[in-house]
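Just one protein chain is left out here, and the rest sit where they should.
Entry: subunit A
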Amino acid sequence: MLDVRGLKKVYEGSGRRVEAVRDLTFTVGAGELVCLVGPSGCGKTTLLKCVGGLLTPTGGEVLLEGRKVSGPPPGMAFVFQEYGRSLFPWMRVGENVELPLRQKDLGKARRRELVRDALESVGLADAVGAYPWQLSGGMQQRVAIARALAYEPRVLLMDEPFAAVDAQTRADLEDLVRGLWRERGITILFVTHDIDEAVYLGERVIVLSASPTVVREQLKVDLPVERDQLHTRVDPRFAELRTHVYEQIQAAKKGVVAS
């Protein structure tokens, strides 16, 4: 579904050369939910923007269903961390969700249907007529997720989407994402710095090294598909996986100091 091959990104500017991503290769299968986790500042956002076609990589390539990504492809939707700056404050919730659909060749009735369906899926059917700034942070991020869903992407890219919401809202949103993933069978690539979140959400966790980034380890999460905040998080297997990822990330951080 999604192939990342030898991805490399170097920022150059004002005499400074920063190698953010060195050499990344991984694949995401159709219908998979993969979490990317790495130490802070390891170029996760850069990586995701390259995958989404928002940044041009310095080397390597990204393939979506075999086709090279050279700009934002119509089959991908992005959910940003800064929900407050990603929704347009001059549009009501319904218009925000509908806006990307206007670029597609869809009839008005179909657009309406997609908007309603997407907002229902995130539990915000009543908020169609509200402005984003009238909603809480968690609700705004739900709207951003609904906008992505209505776009009917084959791949959903999520860039630390819950980093700015409180812990309880975050737990709800995590369950929402897992629920949507199971219901709709979309492929999700989820970037986070939160180890627990990565293990709880992902079917597979890709641990990244510190910047310049390479893949440090890929880990299959062999927890049951049915997960919930209460039981999954006290599962001994969850604790093992979490500890393992934690160790890997600690080692990744030390690796930087050593080199």
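One rule holds for everything that comes next: a residue touches a chain if its C-beta (ideal position, glycine included) is under 8 Å from a C-beta of that chain, and two chains touch if they have at least 3 such contacts; residues count from 1.
Convention: contacts and distances are computed from a predicted model.
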item	value
Protein name as given in UniProt for the chain not displayed, "Glycerol acyltransferase", "Sarcosine oxidase subunit delta", "Stage II sporulation protein M" or "ABC transporter permease subunit"	"ABC transporter permease subunit"
Sole residue of A:Q134, A:Q168 or A:Q250 that reaches the chain not shown, by the stated touch rule	A:Q134
Residue in contact with the excluded chain [from A:F78, A:F162, A:F190 or A:F238]	A:F78
Touching residues on subunit A - with respect to the absent chain	49, 52-54, 72, 74, 76-78, 80, 82, 85-86, 88-91, 99-100, 102-103, 131, 133-134, 147, 151
